[in-house]
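Subset of chains shown; positions unchanged.
Chain naming follows the written order as A and B, and within any one chain the residues start at number 1.
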Amino acid sequence: MLKLSRQLLRSSSAAQAWMSTAPANFEPGARIFAPYSIYKGKAALSADPLLPKFTKLETGDYRVERRGVIMLTFWPSIGERKYDWEKRQKFALSATEVGSLINLGPKDSCEFFHDPSMLSSNAGQVRKSLSIKAHADGSGYFVCLSVINNAVNTNDRFVVPVTAAEFAVMRTAFSFALPHIMGWDKTVAKLPFSGDHQGSGSGSGSGMVFRQAQTSEWDR
Amino acid sequence: MLKLSRQLLRSSSAAQAWMSTAPANFEPGARIFAPYSIYKGKAALSADPLLPKFTKLETGDYRVERRGVIMLTFWPSIGERKYDWEKRQKFALSATEVGSLINLGPKDSCEFFHDPSMLSSNAGQVRKSLSIKAHADGSGYFVCLSVINNAVNTNDRFVVPVTAAEFAVMRTAFSFALPHIMGWDKTVAKLPFSGDHQGSGSGSGSGMVFRQAQTSEWDR
């Protein structure tokens, strides 16, 4: 019995060692806030990635049910180095809008429109637009969020001048986050032997590998 | 005995905690669908990475047996916001074709040809070609798949206009996926002390590190 309990202790301590060696030792389910925030004279702007949500299919497989976004949050200045978080407004950049942003040249501009009632009879009542306009000298961009709510007659507008250096951080961080909000980090993290991309199993000369790799495109 | 069973419980709960702390809690073997899909007037286009397949060598090592691809799927529109998935056609981009795509400038074009019977007597009977042609004003690309099957006399053709923003998503996501379809994510995930890249083990002045790092190129 002594030997047995020693095994148990060893097993237990190995498992506990793991608990503190793992790539991340945050509690599961805990949220992690690491916004990239830019504080300027009239408003502040922060950016945060939000991951996609997956749904389990009857086959046991998974598909993205709800795409991830890069969430931009704007909140106004109310004095020197003071900002009012209660008056914040959000704008959720889709993968394609992120593509537009990271593709902007130093003289380019772009604008996105969101309407929560799009395609319904309330379309146009509430409307958000985000514009990114390059400075004429290429030294940065004006990032501007406008939220018009005709139902309650409010009109919020935030303008944050973003330097070329700050925009480079956004471009690099958004490019990093893009595959994650699309869910591709999950797709490529699969095991090497999980069996969903099976070949013929027969050996092949190196000259044939290229064609063999493409045979699955001939299946339906 | 009481102490023993407490150890057991602790070991068990630690292991279960792990199950929900791990980087991905999908079941092993489950497939994960996270296509990047573009719905346009006449057809839809989606892109998905497929990982390489490894084979175990007699030495206990592994090599890529079948390279991964980025699978493009096209399917036709059959009415407003309706698409016919049953009529889909696929085109599997190899690593080098992905290299060609992510290297395209805003005015560039490229075209790839695939033939499942290449180098056999049936060569040319069935033929797929994918072309990517820049709009004259640099605002995006036409992505066009043509599938000609002379054996059954069919000719499918799909054209999807892709905006510069959508193409930026593809370029960024494909660049992210490229090392994974090549298998390099596995190569670089090796342990720091796994012993296949051994040095002399002797200490070295910092000025010598650079040369020492290259000595293995002198081995066969």
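The criterion applied here is as follows: a residue touches a chain if its C-beta (ideal position, glycine included) is under 8 Å from a C-beta of that chain, and two chains touch if they have at least 3 such contacts.
Owing to the predicted nature of the structure, the values given are computational and were not obtained by experimental measurement.
K.L.:
So 2 chains are in place, but how many copies does the full assembly in this file really have?
P.N.:
Full complex: 4 copies of the single sequence.
Here, only the chains that are shown with their structure count from here on.
K.L.:
Cα superposition of chain A onto chain B: how big is the rotation, rounded to the nearest 5°?
P.N.:
Angle of rotation between the two copies: 90 degrees.
K.L.:
At what distance in angstrom does the C-alpha mean of chain B lie from that of chain A?
P.N.:
So the centre of chain A lies 20 Å away from the centre of chain B.
K.L.:
Quick check: in the complex, which residue numbers of chain B touch chain A?
P.N.:
3-4, 7-8, 10-11, 14-15, 17-18, 20-24, 26-34, 36, 48-54, 62, 65-69, 71, 88, 90-92, 94, 114, 116, 118, 126, 128, 163-169, 172-173, 176-177, 180, 185-186
K.L.:
Show me the residue ranges of chain A that touch chain B in the complex, using the header's touch definition.
P.N.:
4-5, 8-9, 11-12, 15-16, 18-19, 22-24, 28, 52, 54, 59-64, 95-100, 102-103, 110, 175, 178-179, 182-184, 186-199, 204, 209-220
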